[in-house]
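Missing here: one protein chain of the complex. Every other protein chain is in place.
We just call them A and B in the order they show up, numbering each chain from 1.
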C-alpha cells in the first residue's frame, strides 16, 4: 500500500516529535517486528526493553517514558493515538460495497442509503436497515429486525426476527442474536418449552464477538447497553440487562434476568448466576462465578466469587496448609511429651 | 396484533378467576412492564412484591399466593400455564413457509409433506426430511441426514452427513451437529487423526441451543436422549450418551464416551471428564468439574466435584482459615509462655 506521510499522522494525533518528518509509514508494527518504514508504539510497560532494539522509523510513547530517542512521538495515550491512526489510514476491511445480486432481500424490507449486502446474505420481511449498514456474505437478518446506521454484520452471523441492533455496532461472524432463551416448565419429569416471545435490543456502539450468543427475552427485552464490548463465545441469557460501557471478555456466561450496571468488567471464562443485581463498576476476575448480588463497586474473584482481598487471603492460607498441619502436629507432640 | 379474549385463555388453561372476562390481551409481559392490555404472571417468588405495583390486566399466580386481587388467575403451575398460552397464541416465528427457489436441495433428497426451506439453505444427497420440517435460511443439512417430523432448524445451523435428528426437535442457529470428534493417535510427538466415522443421533423433542456443538462418534453413535434440552455453547464430545429429559445449561462440556442417565442437570460452565458413568438424577452445580463416576443420584459441586454438602463445608472452613491460624498462633504462644 501507499506510504502515509509521518507529518500527516503527527498532525492528526497532535504528539510532540523531534525527528525527521519527511518519512512515509507503510505499516504499523509491534516493536519487535517493525522495520525502517514502520510506525510502532509502547503501550504495555512490559515491552519497554524492546525500545532500544526496535528498527521502527517512529515510536508512539507516553509523555513519561524515559529517554530521548528522536524517533519518539510523545502523546498522552499512545494506545488511543494508535487507535486513531489505524482507524484513519490502515483499517479498510474488504467486503460488500453494494447489494449483491445473490443477496436475498425481502421486498418488504427497507434499506437506507448506501447499504451493502454480500452474496447469500438474507434479509427478512419488513426488516429496516439503516444507512451505510454493511451486511457480509451469508449473514441472516430475520423478519422485522431493525439495524441502525453504520453497523457492520460479518459473514454467517444471525439476527433472529424482531431484534434491534443500534448504530455503529459490529457483529462478528457466527454471533447469534435472538435465539430462544432457555426456559422450560418442568412437569412430571418432562420439560415443556416456554416460547420466548421477547427480543434482544442492542444499543449503539456495541461490539459482539465471533460465535457469541445473546438470547431473546422470554417476554420483554434482553438488553446490551451503549458502548459495551463483548468478546467471542460469550453467552448472554434471556432477559439479562447489561449496562453501558462494560467489557465482557471471552467465554463469559451471564445467566437469565441478571442486571449489570455501567462500566463493569467480566474477565475471561467468568460467570454470573441468574436473577442477580450487579452494581456499576464491579470487576469480576477471570473464571470467577458471581453467585449473589454485588450491590456496590467491588472486585470479585473465585468460584463462588468473593471480594478479591478475601479470595487472595484464602488462597495464600490454603497454600500454607502444609505448614499449619506441621504446627498442629508439633503442638500435639509437645502435649504428649508432658 | 389482534387481542386474544381473556375468556378464551381462561378456558384453555382452566384457572379460577373472579375478575371481568370481556378483556382482550394484547401482550404477555413481566409484572414490571405489563400495561392494562397485558397478561402477566408470578412464577419466581422473588418478584412477589411487584404484584401490588403491576398495571397488568390479569395475572397468573399459584393457588397458594396470598391476596385476593381480582386480577389473579389461580392455576396449579403458573409457568406451565404461561407456556400453554404463549404456545397457543403468541409464539409465531416468521420464516420459510414453503421451499425457496434459492434453496439448494439434492435431487435424491426426500422431503415430507409441508416441508419449508429458506433461501440459501442446502440439503444434501439422499437426506430424508420429515413432514412439516422447517429449515431456515443458510442451514446446511449433509448427505444422508434424517430429520423427523415437525423439527425446526434455524439459520446457519449445520448437520453433518448421516446424522439423525428426531421429531419435534429445535436446532438453533450456529449449532453444529456431527463435526468430527477429537480423536488422535499420538506417535513420535505427532498427532494422527482417527477418522470419525460414527454419527450423532438426537432423539425426539430435544432442543439444541445456539452455537452448541455435538460431535459425531469415532465409531457408533453420540446420543442425546428424548426430551433433553441443551442450552447455548455447550460441547458434547464424541461417543457421549446423554439420557432422557436432562437439562444441560450453557457452556457446559461433556468429554468423550461419558454416559449420563435420565433427568440429570448440568449447571452453566460445568464439565465432566471422559469415560465416566453418571447416574440418573445427578445434579451438577455451575462451574463444577465431575472427574469420576457418580454411581447414584447426588448433587455435586466444585472443581474437582464432590458432594455438595462436603463442598460447602470445605468452602466454609477455607473461609475460617484466618481464624484457625490465629488459634494455632495462640496455642503456640501459650506453650512458649510456660
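Simple rule for what comes next: contacts are C-beta pairs under 8 Å (C-beta built on N, C-alpha and C of every residue); 3 or more make two chains touch, one makes a residue touch a chain.
Just so it is clear, the model here is predicted, and its values are computed rather than measured.
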For the chain that's not shown, point to the residue among B:30, B:124, B:227 or B:281 touching it. B:124
Sole residue of B:55, B:132, B:161 or B:292 that reaches the chain not shown, by the stated touch rule: B:161
Given that one chain is not shown, which residue among B:30, B:148, B:174 or B:261 touches it? B:174
Which candidate, B:32, B:63, B:92 or B:191, sits in contact with the chain we can't see? B:191
Considering the whole complex rather than only what is displayed, give the residues of subunit A touching the chain that is not shown. 27-30, 33, 44, 46, 77, 79-80, 82-83, 86-87, 90-91, 93-95, 100, 102, 118-120, 136-138, 154-156, 170, 172-174, 207, 209-211, 227, 229, 231-233, 245, 247, 249-251, 263, 268-269, 286-287, 303, 315, 318-319, 321-322, 324-325, 328, 331-332, 335
Footprint of the hidden chain on subunit B, which residues? 104, 120, 122, 124-125, 138, 140, 142-144, 156, 158, 160-161, 174, 176, 179-180, 182, 184-185, 187, 189-195, 197, 211, 213, 215, 219-220, 233, 235, 237, 239, 251, 253, 255, 269, 271, 273, 275, 287, 289, 303-304, 310, 313-314, 317-318, 320-321, 324, 327-328, 331, 334
